[in-house]
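Removed: one protein chain of the complex. Kept in place: all other protein chains.
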Amino acid sequence: MTEALEKAPFFLARADAFITWAQKNSLWPFGSGLACCAIEMIATAAARFDIARFGMELFRASPRQADLFIVAGTVTNKMAPVIRRLWDQMPDPKWALAMGNCAINGGPFPTYSVLQGVDKIIPVDVYVAGCPPTPQGLIHGLMILQEKIARSHPTKEILNPDARIRR
Amino acid sequence: MTPFVADVLIPVGKVVAVILYPMVMVVVMIWLERRVVALIQGRLGPNRVGFQGILQPVADAIKLFFKENIMQRQADKLLFNISPVLVMFSSLLAFCFVPLGEPIRIGSYTLTLWIAESPVGLLITLGLSSISVFGVIFGGWASNSKYPLMGALRSVVQILSYEIPIGLTALTVVFIARSMDLVEIVRRQESSGVWYGFLMPLSFVVFWISAVAETNRAPFDLPEAESELVAGYHTEYSGMKFAYFYMAEYAHMVLVSSLVVILFFGGWLPPFPGVKAFAFLHVLPGSIWYLIKIMFFLFLYVWIRATFPRYRFDSLIRLVWKWLIPLSLVNFLAVALVRYLL
Amino acid sequence: MPESAADRPELRQAFDALTGRFPDGVLSGGVEKGELSVRVGKDALASVLAFLKDEQGFNAVDDIIVLDNIRASGEGGKRFTVLYQLCRFPDFLRLRLAVDVCETEALDSAVPVYRSADWAEREAFDMFGVRFEGHPGLCRIYMPDEFEGHPLRKDFPLGGRDVASEAPRIYSRESDSLQALERQSPERGIRHSPTDTHPWNSAKGIKEIDLNMGPQHPSTHGVLRLKLAVDNEVVLRVVPVLGYLHRGMEKLWENLTYTQVVPLTDRLDYIAALSNNLGFVLAVETLAGIEVPRRARYIRVVLAELQRLASHLAWLGFMANDIGAMSVLLYSFEAREHVLDLFEEYCGARLTVHGIRIGGVPQDLDGTLVARIRTVLEGIPKHLADIRALLDENRIWKERTVGVGLIGAGDAVEYGLTGPSLRASGVPWDIRKDIPYSSYEEFDFDVPLGRNGDIYDRYIVRLEEIFQSIRIVRQALDGLPEGAISAKVPRVLKVPPGEVFHTIEAPKGVLGFYVKSNGTDKPERVKMKSPSFINLQSLEHMCKGNLFSDVVGILGSLDIVLGEIDK
Partner (left out) sequence: MSRLRRFLRMVFLLDILQGLRVTLRLYFSRKVTVQYPEQVQEPTPRFRGILRLHRNDQGEPLCVACKACQRACGTNCFDIEGNRTKGAKLMRPVKFDWKLDRCSFCGLCVEVCPTSAIRFSREFRLTGTDKEGLLFHLSEMYLAGESLQEHLCAGCRRGGG
């Protein structure tokens, strides 16, 4: 069955387009605010910038229902295991966005307690730089993530579960 | 009309309709809610997917369908799996007894837009809709996690308490209409010329408040209060099972709105059934009027949600036991007395 | 710049009383930069503190600051100096008590005398390893338990000891400060203790359950973790666990020049970034003796009050959202957005503004910007009117807030509460009025007060403060003096040796900066007294016996920001 399907690239491409269309238009972010960037993340959801237009306003409080982990702020060494655990609790397919310089690389805090880059503990798809990024900058980042999702091949992951491990 | 059409095609069609109708309404309702809440808050809401974002709920559903289903190791597998089904099932089943619109006359044949017209339709509908609380408590308990458990406990206490005023106020309608048949209740409102909501405003207000509470909607959304219990009883649910809970909540709202319209606002009757001057309102078919009224109450749900803070648990219970139940009892006695005297 | 308080006779009186009572305990003392600092012996500390509180009326410990003298003291001296920054209300007399202590010695805890010293002592222990005897639960407050070393000691490297290895050190989940807390003092940790039996427990055999709120929870305002013991919905105990956002700011500051520290203070209380700038800059200016031009002082007032406006609006939104009024969050953020536009116009950033420099302000307020500020100020009351119509009289809002989270005036002072939360309890303490800085004495404004000290009062007080801020900004814009916007400050600012503790009224409460200079361009030690940190200590007092839902509301009403709690 799997082989037969893989020989039908046209069908798979249609299915990919269909699934990614749904996925990119319904990215429910995980409402996890760590520091300064969280305030700008909320401002992005507020009336002026309104990410609800992209269907992203459903900030889920439970990681089980979220698709997108916006790491908004400084990740400390004490918080790192929590972040990792929350990421593990999210169901596949899932995406991570490192918002702000602290999350990307420790930002202005090269200190004993700050994790120098959240990509050391979770795989990050998109890095949005800034300190903090402006709401429009964040929306730009989210759209780049949408483009990235549109280029992905979910059927491959469904047919071949090993592909998921790559993520 | 051939017997095949009458005995096979039409019933099958009705069954399909009864499953499709709530689904379509749920999709519309989710979109409506997100748009209306956004507009109330001065923003736009989903407007990118499809015309004005109408396909947003569809995208959500497809995405949830392709999400991983996480089953925790400590969860009670059976209960964890059946509870979303139970919640969804009870909402959908109740629609069998709720008319979807006015009977349509095709020649000599009358197509009734309900599966079963039961003499105790009201009772069955109320009973079925409250089965969903089992799904909620099973789900909360089976998750084996503290926040879902607290959400489930809250939900049980809340739904059990609010069943009482719902029953008592529904009974006043039954008194006046002398029937528990939902179709019959509408017919009585037609013949008496006045909708029961205007005849018994207190009944309507109490019923509506209790109904909002029973559907776990703001300001009574304690079982899934996001700022307190993370996501309440469905905190641990993901993927399609979560979608079941999510959709069942909206289906329940559609059901309750239909019930309110049937019991208190004349079902598919156009407004002012007795007044000649408003006869032009009859141009629209009854089913459209029915839909308009349901939509109004669904809008009211959203409107209330966007306006008020959330009740606290003790004041929620105080509200029902110290205000709503005494009020509905007094109301019940008054209606019974009037009915007896007339 | 505060008016010179150097000649206040009360300072002399307090010092004389102290030396008269403890001729042996008091080693030295004197008045410097308007502050009385007294060095006492280690053994006399407890009795001196008790004397100061009971007989001299010093009713609050603002902060406990530890200095590491490893470089200065050499062989003979003691390694640490612990400073107790005391304050006397209502005449706002400041006293700094200094005690020298060796690495091996332990000090007497101040907690039996000053309850608000609890967390400050834990912080001193965590950061320096100074031990306090008699503290009810001395354990690390920021760092995880298995963390080795005490980061603020001078011999601890900035990047940490294991910085060489690229792999992050991930601490195990099971062991955290809380367990240490339980080990050391069972009655403070989350354990069922027979003396504290709720009637429900015995009657129905229901055991209380532990509930973890955070560090990831929608309404802990960041990464605060509350460990709750609940009986059904009734909260029996609350233990806040901090440190999930501890970024090592104070260590970092010691490695930066004074100018470079200013932008990093933005990241403390990130909702009111500019107030942090102001607090630090004023402390440095006091120490360096820089006279700020009057126009700059006025512009600072305009900016600081706009920031207060933005902060209170954000608070209002978060608070209402916690209680479930989701639209209010959006409405208040819409209003806040206009204020942020002003900041972007003024200095180019919305949130982390870096809007104040040492010696003055970076930009001038020109006519167009003044006009824009006025327009925005016109609009804010309209937004607030909508919010008030939604909340003020609403029965659900009142049920959730009136009489919930009560704290009386006495308790509030005892716990060291400051800012709007304190004024909601009816205590009229506002640094802007009492120890005016940056020309606040030239403005006419009221200090709104509450009566009962519940959530509703805190809500009303903050709303009223928004209107007072608008008043102050208008006055400052009307009376904007001509002149330079910055004093002459050398590019490499070297501050003469000395120490200062300067406080301002930030939106969250009294924000203090202790700066000690060693004559170079980098501070020897900067310690921040953050209002949220002290205010949060009173959480358990307010929450006990309330319902679980109220914890969310009370936490929201305190207006905490994790950035300045954890530093």
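Structure notes:
Note that the chains are named A, B and C in the order they appear, and that numbering of residues resets to 1 at the start of each chain.
One rule holds for everything that comes next: a residue touches a chain if its C-beta (ideal position, glycine included) is under 8 Å from a C-beta of that chain, and two chains touch if they have at least 3 such contacts.
Here the structure is a predicted model, which is why all the values come from computation and not from measurement.
Considering the complete complex, the chain that is not shown touches A, B, C. From the options C:311, C:352 or C:517, the residue with contact to the chain not on display is C:352.
Touching the missing chain, out of C:34, C:137 or C:263, is residue C:263. Subunit C residues in contact with the hidden partner, per the touch definition given at the top, are 256-257, 259-264, 266-267, 327, 331, 334, 337, 341, 344-349, 352, 354, 362-363, 386, 389-390, 393-395, 491.
Taking the whole complex into account, subunit A touches the unshown chain at residues 47-50, 53, 101, 104-108, 110, 117, 119, 125-131, 133-134, 136-137, 139-141, 143-144, 147-149, 151-153. Residues 36, 39-44, 303-304, 306-308 of subunit B touch the missing chain (whole complex, contact as defined above).
What we mean here is this: only the chains that are shown with their structure count from here on.
Rounded to whole angstrom, the centroid-to-centroid distance between subunit A and subunit B, based on C-alpha atoms, equals 35 Å. With centres taken as mean Cα positions, subunit C sits 49 Å from subunit B.
Annotation for subunit C: residues 217-218, 330-331, 334 touch two or more other chains. Counting only residues that touch two or more partner chains, subunit B has 41-43, 226, 230.
Of all the residues in subunit B, the ones that touch subunit C in their complex are 37, 40-43, 146, 150, 153, 218-219, 221-222, 225-228, 230, 305-315. Those residues of subunit B lying in contact with subunit A across their complex are 34, 38, 41-49, 53, 55-56, 58-63, 66-70, 226, 230-231, 234-239, 242. Residues 142-144, 151, 156-161, 163, 167-173, 215-218, 222-223, 243-249, 251-252, 263-264, 266-267, 270-271, 314, 329-331, 333-334, 337, 340, 350-352, 562-563 of subunit C are the ones that touch subunit A when the two sit in their complex.
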